[in-house]
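Selected chains from the complex are presented in situ; the others are not included.
Chain naming follows the written order as A, B and C, and within any one chain the residues start at number 1.
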């Protein structure tokens, strides 16, 4: 697999896991920036969930990959051998709790006794429960169903559910079909329940080829720049990758919050090696929350989360 | 009254890898009600094929088959068949096998039981009613198949070597039973057999078939079953007339 | 030849040794710690998960409740499929017109993955047990109909001809000759089918389930609860064996002539 060819000090190939989320990674993939910088073959594989990423990392068949913050928190709690190298995006308006117009739900408090669909284990699952906690609603009093987005949409159309905490493009389709937003993820992030998509690198890989990881980060940064300076070109790249219309790509991307390398080193996120940011705390809180949900057995102390963050790599990439 | 069964110019071909194989060719014969005809002929000459045509299981490639004046369309309960290999139902015991046809007609249990046990006695299997076919010997299976068709009481009995796997004693017993039934119920019988003696003893006429492709090469009328129905069989079989007819049929086969 | 008792004992020893062998391999791999505990948990952890979930439950239901929900779905789907697929298979096997009509439909949907068309079922039938049972029904169907159809093709034609000449009508031949003749094939189909249905259980519990052993395994997988996953898989395997055993026993009772007819 991605292991070395000892003489040159380079791996045979690098395997990168991506998700079907329109973000910087996809732009970088489209422009082949990493391929050009790395000088070794790059294989892009699509993964669908945090657990898949964790499995791929543990089996050594994925070197770099991305997942929602819930999956990352669970991975760290379970000591999956990876380290966080990049925050992909902060979830802002691309995930939201939508409900049917006629459902009589106007606030989170009204969810009591209603049927809500959410993909378990995803960031929106965490956010739904967080929203309930914020408003002091007992999660037991809400009927929560585990559904993937297409099925949630199907149930929505049938009227089997009253609402869903979901992401694009399903979110837009629900809104079109007589829906309204109760709360955006952005709001919950502001309240301290930050969620986002996070890129990690496999420990074995990172130790051997830190330079490659830095090169990868450089590509990500370039992508953020492109997104900020030339949204048209960024949307075109995403549209090429996902075979979706360009306007649709632009619409979906506009609700994302992409962070530059500098942003990530700020106090809200990774921070620097000397001045750690808030991310470790966010991940710890997420993990603690999952423990209360009986979904992971225990969450480690905060330093374990902190130790899993590698802002130094971002610093290096910025220097170059 | 029209003939019960009338075949004219019947031929049957089989498709094989190396082209068509004509099993029977241009067979014409007429069976009147209450006749008892036997068919003898060399192995593989088309006797079973002919019986399949009469039974309605096989449609003739050419020629015409009339039953009671109407073209034959398929098998039905008027023509009961005993196949060369007894096709018993392994999921039924002997009694149930024999009662299959009766149950089909919705006959009530007591009556059915009565008929079944009478016919099992006929073939001397009264003690084996509860056994499954695969627990029986070859000859016993053949006897169950005979009892099954007798119990069903069809108009014509079509029998393909029904006594082939039986010992002398059982065979003679069943021959006489068959003669009795035929005499009492005025059935019509078509019997395929390899025993010329059996054919002459039982039937009113014996048809001799040729080698493949099977044709009918001789018809010999025999009087014994009509005239001597209640005489001793061994005695009949040593009558000079019997011996003469037997030699005639055998001569015809050997030629 | 040995007595049946001795044979029975040797059988047990062999079966036990193969099961124990696998168990041992598991134990050794787990103890060596090559893979993290959430992928290959140690037998002790799995046992702990078992006792815990059997008593206090997993996310709102005890093990027995989850299992009961799943078994209800599987068995209902399977039995409904038997009721439809076996008669239809017999009909298709004995009547080429029926076959010509239904064959393309069954052949078409048969290779389709439940995951691909489940959403469509949800649209029609909603997120309740109806869509789940329908999915299981659809999974159970093809092995039954195919095995039944093939079995019809091997019924010795003399059996049918004898029945015809005994005056049996189409219906009687169908129920009294073709059906019993096909029983061995039908039972083989049932055995294949129940296993298949069970493997589809997890797919059916992907959508909107919050109970069921398949859902439990999936959910545990999402959060890297390897111990719960293993426990769930073990429970599924063992209940699967039990269901299969029931069919085998039914076959032994109902088809004593297998291989003798």
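Keep this in mind: a contact is a pair of C-beta atoms (placed from the backbone, for glycine too) under 8 Å apart; a residue touches a chain by one contact, two chains touch by 3 or more.
Because the structure is predicted, anything quoted here is derived from the model rather than measured.
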Using the labels shown, what formula gives the copy number of every chain type across the whole complex?
A x1, B x2, C x2
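The rule we apply is simple: only the chains that are shown with their structure count from here on.
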Answer with line, ring, star, complete or other to describe the graph linking chains that touch.
line
Nearest-to-centre chain - CA centroid comparison
C
Averaged over CA atoms, how far is the centre of chain A from the centre of chain B? Could you give it in whole Å?
84
Chain A and chain C, separation of their C-alpha mean positions in angstrom
38
Distance from chain C to chain B - Cα centre to Cα centre, in angstrom:
49
Please output the residue numbers of chain C that touch at least 2 other chains, ranges allowed.
none
For chain A, residues that touch 2 or more chains besides their own
none
Footprint of chain B on chain C - complex, ascending
156, 158-159, 161-169, 172, 176-177, 180, 183, 255-257, 260-261
Listed in rising order, the residues of chain A that touch chain C in the complex are 49-51, 54-55, 58, 74-75, 78-81, 117, 120-121, 144-148, 150-151, 154-155, 157-158, 160-161, 290, 293-297
In the complex, chain C touches chain A at residues 35-39, 58-59, 118-120, 122-123, 126-128, 206-210, 215, 219, 221-225
